[in-house]
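With one protein chain removed, the remaining protein chains of the complex are shown where they sit.
And then subunit A:
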Amino acid sequence: MGGQVAGIDVGGTFTDLVLLDPVTGAVKLAKVPTTLPNQAGGVLAALDEAGADLATMDLIVHGTTTTTNAVLERNLCRTGLITTEGFRDVLELGRRTRPQAYGMSGRFTPVIPRDLRLEVPERMDARGNVLTPLDEDALRERVARLLEAGCESLVIHFLHAYANPAHELRAGQIARELWPNDHITLGHALLSESREFERGVTAAVNASVQPLLERYVGRLAGELQARGYARDLLVMNGNGGMVSARAVSREAVKTVMSGPASGVMAACYTGRRAGVGNLITYDMGGTSTDVALIRDARAPVSNEIEVEYAMPIHVPMVDVRTVGAGGGSIARVDAAGMLRVGPESAGSDPGPVCYGRGGTRATISDANLILGRLPASRFGQAAEAARAAMADQIARPLGLSVEQAAEAVLRIANTHMAGAIRMVSISMGADPRDFALFAFGGAGPLHAVALARELAIPRVLIPARPGITNALGCVVADLRHDFVRTLNRPLDGCDMEQVHAIWAAQQAEGRALIGAEKLALKGIRAEYSADMQFIGQTHLLRVPLPDGTPTREALQQRFEAAYHARFKVDLPTIRANLVNLNCSVIGERPEMDLRALIAPDGRRDLAGALTGNRPVWFGGGWQDVPVYWRDHLPLDLHLTGPAIIEQMDTTTIVEPGGIVTSDAEGNLFIEVGHAA
């Protein structure tokens, strides 16, 4: 032990690396272009750039977008489905929805096309009794047909398999005799919950990304080994934990959306060390903004995420919500003379006008540039084009100056973003005023203070390295395994010994899996919760538990207390249902010292950190605002806005009246004060 640890995150544009030496505390960072389709090129280039010595390295943790991209771009492997007779169209019919509440059009492409979805005689009832035995000859024939059709992986998904998996297990056994590889997914194995569409889609996505992930991870592990890396490669999952590369492709679907999860894990870690456990993460990129709500430095995990329209993936994932606008969101004046921002976006290609890549429509980034929030020097000629676009498209129709128009664009964008963040927060039963805003991503720190004021959030936290937050998440993430078991019974009818036994078994399985990783750990802990509801209700409330042996009365009381805390309603005459038993087993990695993330040398006093002044537009007029270089700021910082703090990977705007301090790990805290 004691060798280097690397966290490598592949993003849409860049592959970021954080290389940490736990003994010396030294940190190296690297940012290289992402390589597609094979992301391994960028990963190796990042390691090279940081000068990593693979032979002595202890651990590489990797966040990959291989499966996320495959799902969102529908670049999936050819996959076949065998299901219960009468139900092959479940994956195409969905749950009777449309993409938006208004507008009677939309498109939907099922994960597996109809000709590769076959049926076989078999049937369980809802209690798991066999109504029709599995027709094994028919099954063999279907497997052969799918192989002939060129399928690379296979899903076996039977009705009520969560209640009795016997038919799925037997079908899997038969299929394995015929199938040339391991790419067989049984529906109940990933998710043992009722709801055939959601369970089926989850299984289908798993099967259709499994070969891709296996090939990618295999190739990368091979390359690393060839360069002398002797340890295990770990891969980030969407639940914010990591698993061994050897095992990751078996449950490949769990790696979907792992990028945003890493960012949230880094926020949890940073917040915990800084003593700020309640955070709303705010990651603003070019096309969209992601938000998550962290309580007590723990990431929110949900089993019911829909990654896009009618694409539910019901495995535990960090609950990150996309709330709309990004830097490329387009501003326009509509036919009735109203200013609107988004939902149309110039994205990163062509991008905002100021990028000079052919964008012609005014965006949020252009507004930031015009108001001096971004340095004009970085944009050259295109800065003039951005002004002209704002003048023609927004200022003239509204009868405003260019600056007033740009300010209006930011105000509208912030109003809508704040509204969306508020909705996320209250849908989770939280008041945003009880949180700090954790801003990262390229554009997060530009808007954070104004947004916090809009939300009445008192404090903003800007981590030392906002631009590499996801890679940091890889370095600090824990090992994690989640278990869910559906009971769905009135609490009063539950056998509590059985309930305790289920939790004990989940916990033991998790410990065994983590033990097998042979990784240095600080400890292993288990977190328990129950999903409950009042009898007669349909939606669930997650009730955290201190251990896996609560009494029946304790469960009812904790549920009622949680319900009251969330909805301010007491319903003393109604009893509870116990729906799901959850357990997460977490292998805690040794603490990392984040002081290494900031340049240890080069700290100066405030005057020494000043790089100059520039005019910035605040509240209707220009002000001459000091600009600081973040790496030179003193760690006992105390400054009052307006100010601009620049660093390699982002720009932080301190609105007038905001008060900035720092801690020893280089985090900036901004007390936002009140809106002007």
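Going forward, contacts are C-beta pairs under 8 Å (C-beta built on N, C-alpha and C of every residue); 3 or more make two chains touch, one makes a residue touch a chain; residues count from 1.
In the analysis below, contacts and distances are computed from a predicted model.
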Protein that the absent chain corresponds to, by UniProt name, given "Lipid II isoglutaminyl synthase (glutamine-hydrolyzing) subunit GatD", "L-lactate dehydrogenase complex protein LldE", "Methylhydantoinase" or "ABC transporter permease": "Methylhydantoinase"
Option touching the unshown chain, where A:Gly419, A:Gly493 or A:Gly515 are the choices: A:Gly419
Identified contact with the non-displayed chain, of A:Ala55, A:Met338, A:Ala516 or A:Ala599: A:Met338
Residue of A:Lys28, A:Arg78, A:Arg170 or A:Arg195 touching the missing chain in the full complex: A:Arg195
Contact partner of the left-out chain, one of A:Pro37, A:Gly86 or A:Pro133: A:Gly86
Touching the absent chain when the full complex is considered, from A:Ala26, A:Ala55, A:Ala126 or A:Met648: A:Ala126
From A:Asp115, A:Asp137, A:Asp434 or A:Asp547, residue that would touch the chain that is not displayed: A:Asp115
Subunit A, residues in touch with the chain not shown (by the definition above): 86-90, 92-98, 100-108, 113-115, 125-126, 131, 159-160, 162, 194-198, 334-339, 398, 408, 411-412, 415-416, 419, 422-423, 426-427, 488, 534, 536-539, 566-569, 571, 573-574
